[in-house]
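Showing just some of the chains, left in place.
A and B are the chain letters, set down in written order, and residue numbers restart from 1 in every chain.
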Amino acid sequence: MKKLMNGADTILSESLAGFTQAHADIVTLDGSGKFVRRRELRPGKVALVSGGGSGHEPLHAGFVGIGMLDAACPGQVFTSPTPDQMVEAAQAVDTGAGVLFIVKNYEGDVMNFDMAAEMMADMTGAQVQQLITNDDIAVEDSLFTTGRRGVAGTLVVEKIVGAAAEQGMDLAGLKALGERVNRACRSFGVALSSCTVPAAGKPTFDIGEGEMEFGVGIHGEPGRRRAPLATADAIAAEMCEGIVKDLGQVAGRNALLFVNGFGGTPLMELYLMHHSARRLFEGHGVQIARSLTGSYVTALDMAGCSITLALLDDDLLALWDAPVRTAALRWGV
Amino acid sequence: MTRLSSDDFRALVTAMASAVADNAERLTELDRAIGDGDHGANMQRGFDAVAADLDTLAAKPLPEALKAAGMKLVMTVGGASGPLVGTFFMTLGKELPEEFDRAGFTEAFSKAVAAVAARGKSHQGQKTLLDVLFPMQAALEDGKSVGEIATIAGQAAEATIPILATRGRASFLGERSIGHMDPGAASVALLASVAASMLEQQP
């Protein structure tokens, strides 16, 4: 394992410290390191709290700020945070209009946020709602299983719900809006390499020179299948066709095309994938109205990318365009 | 009637923590195959935290100590196993009287297993730690000895290997989850064997 670090046990706290120093104009770190919060709260605004395992940077702390999240709870690498983190974060940023937890659909995250919500209700009677993201079509969906993972689409949900919260939407409205955005998002991921969890010290999976993992998530978990490495166009075709099929009716719709790097893949390749995916989606009559390209929802140093298509109507496009000022996404302010 | 002394509780927690530490790498290895490679580290972080708090915990009556240990696990393990293993001990503490007989323990154990299933929205046969907890519960109800129960737990963990996962991270793999032991099941079997060897030494 080769990482710029001092030790597996301190990598997270030192990195968080650096993050909050570098973005001290936007965020602060809670004294015990349990959560990152927006420096200045907006009274009367519903508080948005997210979190999850670390290793997906800039998700979620990089999205704390004006027009997006109020707090983010970082767990250990790839391990969901614990309920005390969410409870303390929620208490710190709730200004009376209630709290929305935005949770990626992993049982660890769901159960820990569930416990936090129960504790909040017991302790303070605070209004807490939960919003689950599950945009990863690589996983078969079913009522009787864990269901789909929440992956890069989570960024889209956090951006749009964040904008609406900033504009004064109430808790119930935000939860409904978030569910609508989540339903409009589909993602699919492919990995060319494994990642290496600092504490483990070696790659999570072994993969040969001519191979790729197709349908991976963001934790270095093996994908749906191992396949021979193909051309970018062939890879994009299979990803995009899957997304289109799952979305159903797409022709004539406006969409955001989000090509997300997993951490070890440079922009040159991501823009090439954008080019390839755009042509495929346009072939289905989709209008690519907005684009986002970069490593935003990562899996440590994993090479590869995910493609997310989010069908956005004019209201949602306007919320996407609304000002945002966070460490990792910033425009209009 | 049994009454677990404060010293027994200390010894049990210490033994569990050191067994988890000794097996952390193996548990992580299992999780690397069909999960995200952190289960051993998660469990170790939790049991280390409980062991570090032992003086405070052991000063409490057993039910309170179990509840506090469970809460400590919830606050330190994280991931899926944190709420589940934590809920198990919290519920066991809540349901167990200070003095209990086998029937009382069995009842508390059953309630703890039910609480885990409720927390996980899961049931037997999904390739999770419940696939060890339910057989342990049945063995308790059948009057099996402590040693037998530990053996059953170990066999139940082995029996998760051919199961297709429908809960937990392994479910994301679909068919590829078949052929690997569930890490959470392995952890529970490990804790069962530690408890068994402690209790067998009891007079």
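The rule is short, and it goes like this: contacts are C-beta pairs under 8 Å (C-beta built on N, C-alpha and C of every residue); 3 or more make two chains touch, one makes a residue touch a chain.
What you see is a predicted model, and the numbers here were worked out from it, not measured in a lab.
**Student:** What is the chain count formula for the full complex in this file, using the labels shown?
**Tutor:** Every kind of chain, counted over the complete complex, yields A x2, B x2.
Convention: only the chains that are shown with their structure count from here on.
**Student:** How many angstrom lie between the centres of chain A and chain B, each centre taken as the mean Cα position?
**Tutor:** Comparing mean C-alpha positions, chain B is 31 Å from chain A.
**Student:** Which chain A residues qualify as touching chain B in the complex?
**Tutor:** Interface residues on chain A, with respect to chain B: 53, 75-84, 106-108, 111-112, 114-115, 138-140, 142, 144-146, 149, 197, 199-200, 204-205, 217, 219-222, 224-225.
**Student:** Name, in rising order, each residue of chain B that touches chain A in their complex.
**Tutor:** So the residues of chain B in touch with chain A come to 28, 32, 34-38, 41-42, 45, 74-84, 119-120, 126, 166-169, 171-174, 176.
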